[in-house]
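Moving on, here comes chain A:
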Amino acid sequence: MNGFNLSRSIRTRQLLQVRRMRKITEFEPRIIAFTCNWCAYSAADIAGISRFHYPANVRNIKVMCTGMIDPGYILRAFERGADGVLVAGCEIGDCHYISGNIKAKERVERLKKLLHILGLEDERLRLEWIDAGDGRKFADTIENMAGKLKKLGPSPFKKEVKS
Partner candidate 1 sequence: MTLEDIIKETKTYYCLECGKCSSLCPISRHNPSYSPRLMLEKALTGFEGDLINDQELFSCLTCYNCSLKCPADVDYPLFMQKVRTLAFAQGRYGVPADSGILQSFMRLMLNPAIEQRRLEWLSDEYRISEKGNILFFVGCAPYFEFAFEDFEAGALNIAKDSLKILNTLGIEPMVLADEKCCGHDLLWTGDVESFRKLAEHNARIIKESGAKKIIFSCPEGYRTFKFDYPHYVDLDCELQHITEFLAENMGKGMLDFKEVKKKVTYQDPCRLGRHLGVYEQPRKLIEAIPGIELIEMEHTRDESICCGTSAWTNCDAYSKQIRTERLLEAKATGAEMLITACPKCQIHFRCAMVSKGEEKGPDVEMDVMDIVNLVASALEDNGSE
Partner candidate 2 sequence: MSDVRIGIFVCHCGKNIGGVINVPEVTEYAKTLPDVVYAEHNLYTCSAEGISSIRQKISEHKLNRVVVASCTPRTHETLFRNACEAAGLNKYLFEFVNIRDQCSWVHMQEPEKATEKARDLIRMGVAKARLLEPLEEVEIRVTPSCLVIGGGVAGMSAALNLANQGFEVYLVERDKELGGLLLNLNRLFTINGKAEEVIIPLIERVKNHQKIKVHTSTEVKGVAGFIGNFDVTLDQKGEERKIKVGTIIVATGAEVLKPVGQYGYGDKSNILTQLELEERLNKGMGDEQNIVMINCVGARIPERPYCGRICCMVAIKNAVLIKENDPRAKVWVLHRDLMTYGTEFEKYYQKAMEKGIRFIRYSLDKPPEIVGNNKVKAVKVYHQLMGKEMVLPCDMLVLTTPLIPHEDNQDISRMLRVSLSEHGFFLEAHLKLQPVEFATDGIYICGCARWPTDVPEAISQACAASAKAVIPMRRGYVRPEAITASVNEDKCSGCGTCVLLCPYNAIELQSKDGKKLAHITTAQCKGCGTCGAACPSGAISMNHFRDEEILAQVEALVI
């Protein structure tokens, strides 16, 4: 019995060590979020005000409207080592500029098709509509995306960048 206990404690220790190791080198995805000034950026603030915690993997870039996001920005983010890109704007019908988000939707969808051909996982580019008051959704979106990206591992484009 003693032997069993001993062996288990050794194994536990080993496991812990492994975990600690892994923790150090654990992959932390980087997400670039292009957030619309009127909705998603505000939602991110509300998440803060409400203290909805989410993983620290995201870096927001504020834009006036998702309609102004040139697909080139998104591609550049991937080129520069982003593991995921989030485009977050107003619900359809809520656009501060009438219809910018509809155009964003068309563009992102087209880009997704292209990235798909390129072999990029679908989860890496995400389009979300987040109401100005919906801090919960912003936090959940980041948490969910970070989780998925962790499982996916580093972006395939990253290697090239580093080399």
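Selection rule: all candidates are chains of the complex that A comes from, given by their letters.
By our rule, contacts are C-beta pairs under 8 Å (C-beta built on N, C-alpha and C of every residue); 3 or more make two chains touch, one makes a residue touch a chain; residues count from 1.
Everything quoted here is computed from the prediction, not taken from an experiment.
**Student:** Given the candidates 1 or 2, which is the one that touches chain A in this complex?
**Tutor:** Here chain A touches candidate 2.
**Student:** For chain A, which residues are in contact with candidate 2 within the complex?
**Tutor:** Answer in residue numbers: 28, 30, 32, 41-42, 44-45, 47-49, 51-56, 59-65, 67-73, 76-77, 80-82, 96-100, 103, 107, 139, 161.
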